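Missing here is one protein chain; the remaining ones are kept as they sit in the complex.
For chain A:
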Amino acid sequence: MSLTEISRKKSPWVIHVGTGGCNGCDLEILACLTPRYDVSRFGVMSTGNPKHADVMLVVGPVTIKYKEIIKNLYDQMPDPKVVISVGTCASTGGIYQGCYGHCGGVDKVVPVDVYVPGCNVRPEAVIDGLVLALDILNEKERKILEEKKAKAKGAA
């Protein structure tokens, strides 16, 4: 493992996107930052800025109005990036499934890498999902590099 890959595993910067559910999962994510669970020991920093973020935590059912915003935020994040859907609503649609203003889970809008189900999720589950996502970050970067190499070969 190179130095960059080690440090990538040790410093995920997180952007937290609430799409407007019941706010139960939002509270559980905030509980992760408290002394009891303290995600900052993994180097997690909560940023409000998609340009600095590696990990996107999406909470709540995706409404049709919010679809564009999530897509926009996802596009602004620099590679390698990971999306975690937190809670049942974000993963499948949950209790809101079939509702008129609703378009299903987050995976209908942006590719999701880790699903953390639960209504509402426990902070331990969120941390578990985050740690899973850290391995995916490095895999993704390797894939991107391979694609780049293949492209360069094809061009030559």
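What we mean here is this: a contact is a pair of C-beta atoms (placed from the backbone, for glycine too) under 8 Å apart; a residue touches a chain by one contact, two chains touch by 3 or more; residues count from 1.
Going forward, contacts and distances are computed from a predicted model.
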According to its UniProt record, what is the protein name of the omitted chain, chosen from "Ech hydrogenase subunit B", "Cobalamin biosynthesis protein CobQ", "2-oxoglutarate synthase subunit KorA" or "Probable glycine cleavage system H protein"? "Ech hydrogenase subunit B"
Per the definition of touch given earlier, which of A:G20, A:P78 or A:P111 contacts the omitted chain? A:P78
Of A:R8, A:K67 or A:R122, the residue that touches the missing chain is A:R8
Could I get the residues of chain A that touch the absent chain, sorted low to high? 3-8, 10-11, 13, 34-35, 38, 40-43, 45, 47-49, 51-52, 54, 76, 78-80, 141
